[in-house]
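With one protein chain withheld, the remaining protein chains of the complex are depicted in position.
For chain A:
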C-alpha cells in the first residue's frame, strides 16, 4: 500500500491520522491545524482581551504543558497582547507532585514565563501527606478535591490575576457531561459545559471573587493533545497520584473511550449535547460577561490531569444515597396515598411540593470569603476537623500562625 499524501498540503507524506476525524496529515500540517483550531476557539469565544494578565494552571501534565506552549505560540503569532504566567499548586505529595513541579520549573524556563508555586501547606496549613497521615488513604481524595477546587483561585488572588486558564480538554468535558447525567446534577451540568465561568462577588473589591476561568482546549481531543506534545517534543510529566490510583479508572472515562472507538466524533457530540442540555435546564441563564453569571467554580482537574475522573467508590456511594432517597420518597408517597379524604388534585399538589429541586443560593464563606452555598465553605469545615485532631505540641502554635497567615495572604488584594 503506497503512503498517503497529506490531506491538507497534498505533498508531504501523511504520518498522523487525526483522532477527531481520521483525517491523514503530515506533521507540519497537523501542528498548524491544531494551533489554528485553538486560535479559532479563543477568538470565537472572545476568551481574552488585550493587556489581560492570565495565569495558566500548570500541573506539569500534558494538558497544561500543551496549553502553555500553544498560548505562547498563539500570543506571539496573533499578537493577543497577553501577559502570561504559570501558576502551580503543590499538594505536598512526595514522590508525585515534587517531581511534576520540576517539570513545570523547566517549562517556565523554556517558555520564559514567570512561575508561582503555591502549596497546600501555605494555603491551608496542611500538606496532603499530612492529611493522609491523619485521616488515612481512604477518603483523602475528598480533602484534596475540596482544597484543590479553591487553591487556583486563591493563588490567582494572591497574584492579583483575574483570569485563570486550565487545560480541560474535550475528553474531560465529555466525561463530565456523562458523570453529571449519572449523578443527576443538572446545575453542575449547566456550569460544566461553559467554556468561561466566573465567581462574581457581591462587592467588586473582594479579590477571591471575580476570577474568570476559561478552557481554551475545551474542544481539543486528548489524543491530539498527546500527538501535539509528542511532535513538538514538549517536556511533560506523566504519572498517577500515589494516593489514588483508582482515579484513572472512573466509569464514565471508560465509557467515553469506548464511544470514541465506535464513532470518533462521539466526544465532541457529547460536548455538543451537554451544551444543548444546559439550555434545557430549568433556571438556565445564558452566560454573559460583566453580567450576573453566578456559578460555583467548576471542579478542578482531578488527580493526574483530567476533570471528572471519579474515585472508584463513587458509583457505590451515589447508589447508597439514591436508594435512601428513593425509600424516603416512596414512604412519603405511601403516606400521602393513605390520606383517603384528600382529593386527587390535593394529592398531586402535595406530591409535587417536596420534589422541587432546592435552588442553590450562593453566598460567601464567613471565614475566608470564598464563594459558598453554606455559611462556611467546605474547605474551612474540613480544616476545622483536621485542626481539632491535630496533636497539641509546642510546634502547634507556629502551625496555627501559618494557617492564619495563609488565609490573610489570600485575602490581601494587591493593586
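Brief remarks on what is shown
Basically, contacts are C-beta pairs under 8 Å (C-beta built on N, C-alpha and C of every residue); 3 or more make two chains touch, one makes a residue touch a chain; residues count from 1.
In the analysis below, contacts and distances are computed from a predicted model.
Taking the options "NADH-ubiquinone oxidoreductase chain 5", "Cytoplasmic tRNA 2-thiolation protein 2", "2-oxoisovalerate dehydrogenase subunit alpha" or "Origin recognition complex subunit 4" in turn, only "Cytoplasmic tRNA 2-thiolation protein 2" matches the UniProt protein name of the chain that is not displayed. Only one of A:82, A:101 or A:271 touches the chain withheld from this view, namely A:271.
Screening A:27, A:53 or A:183 against the full complex identifies A:183 as the residue touching the chain left out. Annotation: of A:114, A:139, A:160 or A:282, A:282 touches the absent chain (contact as defined above).
Chain A meets the missing chain through residues 36-38, 40-41, 44-45, 170, 177-178, 181-186, 195, 218-219, 255, 258-259, 262-263, 265-266, 268-277, 279-282, 315-316, 318-319, 321-323, 325-327, 357.
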